[in-house]
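One protein chain is absent from this view; the other protein chains keep their places.
And then chain A:
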């Protein structure tokens, strides 16, 4: 196997192109259900980025119980979706005006590698989202 500078550049470009693709949050076999759930939550409003934090493992230790945390200071509600599950809706957390913190932690079951998405409804009625890919793998072979 020969490494050439041209190959290096070509592969670098390939990787950059992949990174530049739009995030396919709502694609896949259950995309329709995801779109429906999002529309029901946002009423079709535009969704921005930032202001909501989603903490999930990069690779699930156990796809049947994956710890996920969401936090969005100032939010009135946060919806959590597992976009690759047959039923994508996981939970919607509503925060009253007296809530000490707008954050929640739960464990979810993931049918396979997929994006987990959190959409927060902010106090001013705007929406923001965060997304994280969680890989579910057969495992083994650890070096």
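Assume contacts are C-beta pairs under 8 Å (C-beta built on N, C-alpha and C of every residue); 3 or more make two chains touch, one makes a residue touch a chain; residues count from 1.
Rule of thumb we're sticking to: contacts and distances are computed from a predicted model.
Absent chain per UniProt: "cysteine desulfurase", "ABC transporter permease", "3-methyl-2-oxobutanoate dehydrogenase (2-methylpropanoyl-transferring)" or "Thiosulfohydrolase SoxB"?
"Thiosulfohydrolase SoxB"
Which one, A:44, A:86, A:100 or A:140, makes contact with the chain that was left out?
The missing chain is touched by A:140.
For chain A, which positions touch the chain that isn't shown here?
Spelled out for chain A, the touching residues are 1, 3, 7-8, 11-12, 14-15, 18, 55, 57-62, 67, 105, 113, 133, 135, 137-143.
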